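Omission of a single protein chain aside, the complex is shown with its protein chains in their original locations.
As written, the chain order gives the labels A and B, with residue 1 at the start of each chain.
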Amino acid sequence: MNSYALIPFLPLAAFVINILFGRKYLKENAHWVSILAVAGSWVLAVMALVDVLGGNTINFDLYTWMLSGGFKVSVGFLIDQLTVVMLIVVTTCSTLIHIYSVGYMHGDSGYYRFFAYLSLFTFSMLMLVMANNFLQLYFGWEGVGLCSYFLIGYYFNKKSASDAGKKAFIVNRFGDFGFGLGIFVVFLTFGTVYYEPVFSQAGGLAEATFNFLGYDVHLMTLIALLLFCGSVGKSAQIPLHVWLPDAMEGPTPVSALIHAATMVTAGVFLVARCSPIFSLSETALMVVALTGAITSLFAATIGLVQNDLKRIIAYSTVSQLGYMFLACGVGAYTAGIFHLYTHAFFKALLFLCAGSVMHAMGGELDIQKMGNLKKYMPVTYMTMLIASFSISGIPGLAGFFSKDEILWMAYAGESPVGKFVWAIGTLVAFLTAFYSFRLIFLTFHGKFRGTHDQEHHLHESPKSMTIPLMLLCVGAVAAGWVGIPALIGEKIGVHNYIAEFMKPVLGHPEGHGTHAEEMVVMLISIAVGLAGIGLAYFMYILRPELPARLAQQLSAVYRVLFNKYYVDELYSFIIVRPAIWIAKNVLIGITDARIIEAVVNGVPSAIAAFSSGLRKIQTGLMQHYATIMATGILIIVAIMLLR
Amino acid sequence: MPIAMPNLIPVMPELVMTGVAIILLMAELVIKRKETLGFLSLISVGLISYLLLGSAGTTFGGMFVSDGYSTFFKLIFMANLVLTVLISPKYLQTMRINFGEYYALTLFATLGMMLMASAADIIVLYLGLELMALSTYVLAGFIRYDMKSNEAAIKYLLLGAFASAILLYGTSLIYGLTGTTNLRDIAVYITHNGLAKNPLLMVSMIFFAVAFSFKIAAVPFHMWAPDAYEGAPTPITAFMSVGPKAAGFAVLGRVFLVAFGSVKTDWSVILIPIAVLTMAIGNILALSQTNIKRMLAYSSIAHAGYMLLGIIAGTPAGISSVLNYMFIYAFMNIGAFAIVIMLRTEGFAGEDISDYEGLGKTHPTAAALMLVFMFSLTGIPPMAGFMGKFYLFMSAINAGYTWIVIVAVLFSAISAYFYLRIVMLMYMKEPKEVIQLNTSPGIGLALAVTVSAVILIGILPAKVLALAQQAVTSF
Partner (left out) sequence: MLQQLFFGYYAFMIIILSLLVVTRGNPVHSVMWMLLLFFHIAGLYLFLNAEFIAAIQVIVYAGAILVLFLFVVLLLNLREELSLRQIAGSWPAAFFIVAALFITVTAALGAYVQGPVGSYSIEAIRSETHTKALGRLLYTEYLFPFEIASLILLVAVVGAVVLAKRKLRS
């Protein structure tokens, strides 16, 4: 047995211990178990990284679950370059956020429960990324979804929280349905669910078609798109993005870990993992790229006008996830994963800073009621500022390198929609810088706009919270240095390490542009970032009355954006309400035999007579049951005989 | 005229069962502690299971056959009986209906099921069915002072009689057409005389499908189930939701694959809409229930829909996946009912879904067990329910019914909502009131058995599946 198998099972053990002994014995010490376990996983992950850097790829089956004919399911782990990057991201973020939670959740009644779920989540996420087959991937996929559901609804006494949990769960069912089907089709096509044979055989089936209801469907496109359905749900892309902003009802460490750094990126991971399949279908790649691009623009525009601190960051997450898909869609999987990796640091940091602010503000989330917090919370301010610089693409910081890589790949790649998504990406870079700094300026600068009480309570967060902030901040600054593009790298003597590292799994498409073009693209992206920051400075520091006036003048646009393009209302109108209506009126109608009653009683007067008779005879519906049975027989007989 | 002694070895388990049931009836007069009767029936199950394994053979002029198929089903019936007897005594005491006939009647019902599983002749099939049904009607109405229990019994009885009449009609038609009631002879006659396209054969086949659909509670012949399940004593609800359903599937499989095997294309046309409707109505109506027994009733309807997929597939893989699923279903469903029974105390029904609020806090063990059963019923790995569904769906896909599997997956996704709602209530809500658990060693043992079966089969499914695959090689 390989010791790397312990990576997911340490957190699982922590979960079991906490759930069994947490309430009675561990209580306030529950975090120790979880933190030690996750830290252990981190150490092993680092060892795995060293191992993989040394050129080893590890693929082994731990335990065979079932074996029937050619079909085999086992718990097996594949540790290659892609996995190892994910392992580092997941265990690092998870460890830091576990530590942060010690301070954040202090005194909560469900302390042990929180840590138990957090560990369970870490286990599921690690199972997801380490799987060597689709079924285990699916297992982890559903596992993280379930933990997400539990943790969003953690404050279950709050109706909005339990509603948000339900929403996340139900919306994800839509995506997972496609994902499940995708795995079925994979199995039907390849006769196995293991990555290795699937990916090695995929090339031979590049032109295969699949007859579905009389249509010939390009097989690889079908598989890729079905799998992508799962990605769309999990990574909150249009049209299934609606759950993520609501998921902010969960505790902030959860938002940071699950809804920013790890779980939501599983969709990107899935696309990257299945890159041998996606690469065979131009259509699928185009869908991925366009979905990503449109989502990133869509979410960024919504983020411009929101006032809820965490929701702004949530829309920013949706937008950045769109970026990653955009990258994958133009074939630059490495760039997508690179962005996933840098994004994990600065976005987790943003969320934890937001949590720190909430901590100080007594749970207040409206940035219009904040201001001048930099005076009271210097550490939070500095770290959040750096994270915002990073996300805005200020040169030298982590976000800059990954974002630049994506934009360049989009521009110079072979994708037919490359130039188009590059343009959108650049626009989004501008918007991102703008809303990130709108957040900074409204929260930390200007005058404090909250109540007197709140001002009195303002304080910096405890060490257990600020230390993770600082550590993540290091990541937000330096994480990108492993992927410095050749353009700059040549001058300072470093390579694009991550691109070389990932090449064996994800390939590395060469751009078709000149150095000069690359330089222009880079300068444009820097320029729009700075312009966004500048505009935010102008509007919220120099001319603070301007935003309100602008909102008034462009009230139609403002309202559409503020109400998130009315997508929730649209879904409520076309899906939720009809479904509830059908359930209530049509289906319950059948149980109450109302419809049947109406059908059976041709004469209205008979209905009245019947319902009064019904009360007297306890077994009144019996006749109806028999009538329905007879109707069933009649219909079947008629169909079979007239056929 | 000399009368040849029939070979009794194949029917030995049934004979012992009959003997034990009659002894229990008489012992009831002298034994004051009724639990002793339950204990006796448990011992007899051990003996019968032992006899079952060596009972292969055909007897009574080919009317009764003991093969792998029937033995597998009989093992399910034994599990069903043991678990029911284990969860019963405490409930009977709480409800103050601790009468000794209870155990004899469950034994007779199980005997009926065993006869059905082994019936190679429609007459034996029908009589076994009636034996099972009659015992179950009485058991459903066992709480005589309770109107709901009475209602359950009378509805089940009257509609059951209706279904029996349909079955007899079908039998008379097939006898008229083929001059025999033996399943194999019917098959031979149909193929040799080109009856396959005869409309009357079709009608007869439909009548069989309808009667069996009634027993497995498939839509639109399921109407009795929610009322009967809700009103019956809870251990009997558990018993009814597994035993008669399994017996229904046993005869459905045998009659349709043996007697009507040559007209498979025709009967799959009948069963497909029934299966789809069953999954739809079962899952959708379960959503709106507030009573847990009613919800589990609709859930058991839905599960019949899934299992029909295996019959529709009609391949050995399909039938073996039905057997496999039925076996798993017995454990997970009775396990869930055992929890429902534990919530019942004197003066507190504990049957509202809202009664489960905060159970995770007040009774973490019970809640954890319920979670396992709900997960398994949803079909979430690594619980056994997932494996069962997986093999069913695979067999249907391999038989070319991909679109029905898509529908089934869709509905089983919907089912997650109402199963996981219970989980959500248990763990995400604060307890409304302090609920006392009505535990007993019997229920404890039943829960231990069911939960370990659900998890073990989930993790090591190969054994049961191999047994099921072996079982269907006999026909």
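As a convention for this text, a residue touches a chain if its C-beta (ideal position, glycine included) is under 8 Å from a C-beta of that chain, and two chains touch if they have at least 3 such contacts.
Source: prediction; values computed, not measured.
Here one chain is not drawn; of B:9, B:23, B:51 or B:97, the residue touching it is B:97. In the complete complex, the hidden chain is touched by one of B:39, B:60, B:403 or B:417, namely B:60. Considering B:44, B:70 or B:178, the position touching the chain not shown turns out to be B:178 (whole complex).
Residues touching the missing chain, restricted to chain B, are 1, 3, 6, 11, 18, 22, 25, 34, 60-61, 63-64, 92-93, 96-99, 101, 104-105, 108, 111, 115, 121, 123-124, 127-128, 130-131, 134-135, 137-138, 141-142, 144-145, 175-180, 189, 193, 195, 198-200, 202-203 (touch as defined at the top). Remark: the residues of chain A touching the chain excluded from display are 597, 599-603, 606-607, 609-610, 613-614, 616-617, 620, 623-624, 626-627, 630-631, 633-634, 637-638, 641.
Basically, only the chains that are shown with their structure count from here on.
Chain B has its Cα centroid 42 Å from the Cα centroid of chain A.
Only residues 147, 150-151, 154-155, 158-159, 162-163, 166, 199, 202-203, 206-207, 209-210, 214, 220-221, 223-224, 226-227, 266, 269-270, 273, 281, 284-285, 287-288, 364, 380-382, 387, 394, 397, 403, 405-406, 409-410, 413, 416-417, 420, 424, 427-430, 459-462, 465 of chain B touch chain A when the two sit together in their complex. Partner chain B is touched in their complex by these residues of chain A: 23, 65-68, 71, 135, 139, 142, 150, 153, 156-157, 162, 165, 169-170, 173, 176-177, 180-181, 184, 188, 213, 583-584, 587-588, 590-591, 618-619, 621-622, 624-626, 628-629, 631-633, 636-637, 639-641, 643.
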